[in-house]
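Every protein chain of the complex appears in place save one, which is left out.
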Amino acid sequence: MLNFRLTGRGLWIAFLIIPPLAVMVTFVAYPIVSALAYAFYDWNGLQRGEFVWFENFRIVLFQEPFAEWTRRAFMHNVIVFFSLMVVQNGFGFILAYALWREPFGAAFHRVAVFLPVVLSTVIIGFLWKLFFHPIFGVVNQSLRAVGLDDLAQPWLGQSETALGALIFVNAWAWVGFPTLVFLAGLQRIPPELLDAARMETDNEWILIRKIVWPLIAPSATIVFILLFIGSFNWFELPYIMVGLDGSPFGSTDVLGLYFYRTAFGNQSAGVQDFGQGSALAVLIFAFIAVVAAFWTVRLRRREIQI
Amino acid sequence: MTTAPTMAAPMAERGLVGTLGRAGLVQILLIANTFLMLFPVVIMVFSGFKSNVEIFQQPFAIPDFTNLENFVRIATETTFPRYMFNSIFVTGTSIGLILMLGTMAAYAIGRYEFFGASFLLLFFIAGLTLPLKLAIIPLFILFRDMGILNTHLSLIAVYVAMGLPSTVFIMTGFLRSLPRELEDAARMDGASEARIMFKIMLPLCKPALIISAIHNLVPIWNDFFFPLVFIQQDSLKTLPQGLTTFIGEYNTDWGVMFAGLTLAALPITVLYIILSRQFINGMTSGALK
Partner (left out) sequence: MQRKLILSALAAAVAAPAVIAATAPTFAQEISFWSWRQEDREQYEEIIARFEAQNPGVEVAFEAFEASQYATILSTALAADNAPDSMMVRAYGAFEAVANGGYLMPLDEDKVPALADFPQSAVDAVTLRSDGVTYAVPFASQTMLVMYNKAIFDDLGIDEPQTWDDLIAAAETITEAGMFAFANGTATAWQNETLTFSLGASTMGQDFIADMRAGEADFTDERFIEALEKVNEIKPYLPDGYQGLDYPSAQQLFVSGLAAMFAGGSFEIANFRSQNPDLEIGLFAAPGADEGDTPLVATFFDGGYAGSATTEHEEAVLKWLNFLATQEFGQMFANSLGNITPIPGVTFEDPLLQEVADLNANSIPYVMLTDFRYQEPSGSVLIQSEVQKMMAGEATPEEVGQAVTEGIATYHEPFQD
């Protein structure tokens, strides 16, 4: 009787766990492992050729001009990450701090700041591409309207401003996310703790550094890591706004665009290479995984120490 | 709220805070930010009611809202309604499957003790931070071999795989927090495991299911990358991908482009405004633990 009952329950658990597990194995684990394997083969279009060891890695990392393209794209991802860290997360924290004491209209402001987060990147990208149009765009029209004609410029067409414009749009679209995560963190701080701290010091800055920040650190860790992963996967926004080539002359090229171009080709290249594409994917993946893991451990440890 | 400028604060800040009060500063900041957030969206909607000439010459003017020409053109000339239907179908099916499979896994892991349960949980959660985009080449080849490239099945398969980790994570946490007593009492009465799950436990899970659904709704509804690679046939495209085709066709007609962007943004925006609390909770839920 007992035995039957156990097998019955075992079967029941198996029935519950096997279908979702099968989905994960087929569509996540297997593809990721295959990506690694594919990177070691020579590819002729969609046909797998011979095993070439590290040749594809050598080409994307050490053979010019591919190596330079890889480095350039990587550096742009680094810039994107650090800029967003400051602009998006920094401003997000300030906004969260402002919303924290429930000032007049807080509910409305909260809904407004989060609105772009629910919109598709495709909508946001096209919208801002039209806004940045050098002649008819709202950005330059606004500048001219207030007499700042000299500042009107082809934002997306200049190597000095294009990446900055993309970063701005990304921050505009996503600032609501860190804002509301931080806000939720702030709202969990017990009021007694703050009152007690206010007895000690009047300095808001010290209060933030010593009391508030350590208490919201767990949510900050996750926001930072999500931003890190997102920055090194950046694809949709530049694809829509500046195209697959990272125009102008590669000044907005990032790893996501470079990977896609290599794997699926573009019309001007006429060649698609799954081998080098897979090598790039494996490198990006390994970089993200190692940094994210290391960072999580370090930040978590610091949280505990504090 | 009293303002208490401090000794240590720099002079400038103290001056500003002194004049406006801290609450005043906070209001200015919030209003300025909200303006910056909403202004582009308002311009988008306004421009949808304008002609090219009006957009170029008076970009900020309030339009004649009875001029629906651009919207009529979209409704009659384009396959926009088709894209919308495809998005609803793909998103709906994916979320249904995610909730079903996610709950099954979470229930097994969260409510039973068996060998390997914690390993399984780890396996699912590892998927949380994996950028599946980078596995696009093997997925492409896998789907080709399965013969489901250029079908909605390919999208649904990827979306379910993308959505399972967070759902298992959220649901397991929730199911573990439910008291054992309910279950044990039912078991004493001789209820089967399936009956306990469906009649007793699942009805309690509704809030967590809603969180999981919304957590997945936005990324799936908005996804552009996977259809870009998997779907070529126009009649199968989802909204974001269809939007790129549409913009490509009307790229000189700004009024129609803005109207198209407005229409594309409409469903999710309306839903968000109605359910803003649930949206915010759902979307930030992965980051709050």
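By letter and in written order, the chains are A and B; residue numbering begins at 1 in each of them.
What we mean here is this: a residue touches a chain if its C-beta (ideal position, glycine included) is under 8 Å from a C-beta of that chain, and two chains touch if they have at least 3 such contacts.
These numbers were taken from a predicted model, which means no experiment stands behind them.
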| item | value |
| --- | --- |
| Contacting the left-out chain in the complete assembly, out of B:S51, B:T79, B:T151 or B:T245 | B:T245 |
| Interface residues of subunit A (partner: the chain not displayed) | 44-47, 63-66, 132-135, 140, 152-159, 242-243, 245, 247-250, 264-265, 267-273 |
| Contacts of subunit B with the absent chain, listed as residue ranges | 144-145, 147, 149-150, 232-234, 245, 251-252 |
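The criterion applied here is as follows: only the chains that are shown with their structure count from here on.
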| item | value |
| --- | --- |
| Computed distance of Cα centres, subunit B from subunit A, in Å | 15 |
| List of subunit B residues in touch with subunit A within their complex | 1, 4, 6-9, 23, 26-27, 29-31, 33-34, 36-38, 40-41, 43-44, 55-56, 59-60, 101-102, 104-105, 107-109, 112, 114, 120, 123-124, 127, 129-139, 141-142, 144, 157-158, 160-161, 164-165, 168, 193-194, 218, 221-222, 224-225, 229, 239-241, 243-244, 247, 254, 257-258, 261, 264-265, 268-269, 272-273, 276, 279-280, 283-284, 286-289 |
| Subunit A to subunit B touching residues, read off their complex | 8-10, 12-13, 16-17, 19-21, 23-24, 26-28, 30-32, 34-35, 38, 46, 94-95, 98-99, 101, 103-106, 108-123, 126-128, 130-131, 136, 138, 141-142, 145, 172, 176-177, 180-181, 184-185, 202-206, 218-219, 222-223, 225-226, 229, 233, 235-236, 240, 256, 259, 263-264, 274, 277-278, 281, 284-285, 288, 292 |
